[in-house]
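Just dropping this structure here.
Shown here: the complex without one of its protein chains, the others still in place.
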């Protein structure tokens, strides 16, 4: 990864921040605050790391508006330090894009259509009548099968697979060993055996979606499995056939949707959370890690547990046995006292 | 996906159903009931979707024998609508099989043996002394290492890996980025370090098995990891070294068997369920989603929970704290009353 050289002030201007300290200092790299030294940009967004600020040796630290400035530390104040840092970093790095063109060891079927400036690296493959939009990159071993359409400025990392007739929007990032469009898991029982239901649908992915390594997005039996624009999906997520992810959702590592489940827009699924099939989760909902959603959820739900319940109720349920134990002990003491009193009453009667 | 044109009656005859309505209507496609229109075949198997039947615009809907026919809707009645639809779909689609032959950008070692009509697409690989049976297809980037045997009419999708000496039956479907025959996870402690136990066994897979994307089936340390004929395995399942899956089992997404665990025939494992190692699950058992089986199970068990218990007991246990809370409240009220009564008795004594 190569970095450009920029002054602290240039960076602050780009991210809409204000400088306190050495605005002319030159930034050549970005590092975590503990490891940052002269020439480095870093940031503090998590209050957990605020105590490291006083000892920071970085040439500039992006912080919140309210943070006190330790002597000798150059700050870039921003409303959202994490976002400001992300933008600074995007400005600082020189993306090392592979050179455009089809590598002699790649294979592109003659009926495939490649946009301008497409890169297909060694052992990349584009199938019959498939399309890859302008500026997209297929890394070694990335595969786009026949009739699939990959939009412009997409990146398909090594081992990314896009099967037949699947559709990707623009600026979609598909990480290593992702499988898009594999057959959904559908079988009809026939006596002891399982009769395969042909999976004749596809997968349709919106613009600006990112899909983490090892994730599997299965094609629909009929119609389309869909991921809305702007959604970000982590590693080893599984999206069953016919499932739908809304726009701007966040699905953390190992999350999953069973077949035909649907998420509204801006839903967050924590790590290893999942849903049963054929249910809908309302927009803006938050599903905590390891939750299993078994029923439809209204908008802006916040659920946890297996099976999922409103998060406050899950916390209450989790603490319940220990609370009951204490209550039971107190009640036992009261019954002890009653028995003793009654015994005295009888003895003294 | 290309569809043949067939009349409703031709389809009904093929699936053993009876037509009510326009038997001569031509079917050109299959779609979900909400999206289906003229020329489309659809079905209703799940009662959840029955209310959509009255508004169906499809040219024919496959339904159960007992369903009432809404005016103007053409029905194909079948004992098992889901199975009938699967068979109809199989009849309707024209499988787009890649042309047979070894692609010039593929590599097949000279000592490998390919059956008649085998396809090895670009960047496919078949190793020394490996065998691939008649009519099988290796998609781009599929890899069969030395001494492995792949049966007839198998499909290995992009990134499917079959390691040395593993054996696949006929009509096995291996989806994208599946790993078959990787070393099992075996180490012997030696002081602070872990000494690798060579995994000298293999994987043996029966006929008509399907294996979903990202699934890992590890080779045995000694002997074989086995999957019985007709079993269907979803995405991201993990089968540890020396584990055994019986015939006609169903393993949903993210399920797993630890080393040397064994399933009898016709076992169903729900999503993300798993077992510890070295145990046996009896034939016909049902393991609910997210269950962790920690002990051997007799035939036809139905278990849930972590650790697994009989399903009815798990449901009871799950509801227990809330029930205890109510019982405790009632008991507290009774103790309140007793204390009050005793106080009155003393006061009035």
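The chains carry the letters A and B, assigned in the order they are written, with residues numbered from 1 in each.
One rule holds for everything that comes next: a contact is a pair of C-beta atoms (placed from the backbone, for glycine too) under 8 Å apart; a residue touches a chain by one contact, two chains touch by 3 or more.
Remember, it's a predicted structure, so these values are computed and weren't measured experimentally.
A.B. asks: Please pick, from B:29, B:149 or B:163, the residue that touches the omitted chain in the full complex.
C.D. replies: Of these options, the touching residue for the absent chain is B:163.
A.B. asks: So one chain is hidden, and I want to know which residue out of A:102, A:129 or A:250 touches that hidden chain in the complete assembly.
C.D. replies: The single option touching the absent chain is A:250.
A.B. asks: Of the residues A:123, A:149 or A:244, which one touches the chain left out of the display?
C.D. replies: Of the candidates A:123, A:149 or A:244, A:123 is in touch with the missing chain.
A.B. asks: In the full complex, which residues of subunit A touch the absent chain?
C.D. replies: Touching the missing chain: residues 1, 30-32, 35, 42, 46, 48, 80, 82-83, 85-87, 89-90, 93, 96, 103, 105, 121-123, 139-141, 157-159, 173, 175-177, 208, 210, 212-214, 230, 232, 234-236, 247-248, 250, 252-254, 265-266, 271-272, 289-290, 321-322, 324-325, 328, 331-332, 335, 338-339, 342, 345.
A.B. asks: In the complete complex, which positions of subunit B touch the hidden chain?
C.D. replies: Residues of subunit B in touch with the missing chain: 105, 107, 123, 125, 127, 141, 143, 145-146, 159, 161, 163-165, 177-179, 182-183, 185-190, 192-198, 200, 214, 216, 218, 222-223, 236, 238, 240, 242, 254, 256, 258, 274, 276, 278, 292, 306, 317, 320-321, 324, 327-328, 331, 334-335, 338, 341-342, 345.
In this text, only the chains that are shown with their structure count from here on.
A.B. asks: I'd like to verify one number: the distance from the centre of subunit A to the centre of subunit B, where each centre is the average of its C-alpha atoms, in whole angstrom.
C.D. replies: Inter-chain centre distance comes to 25 Å.
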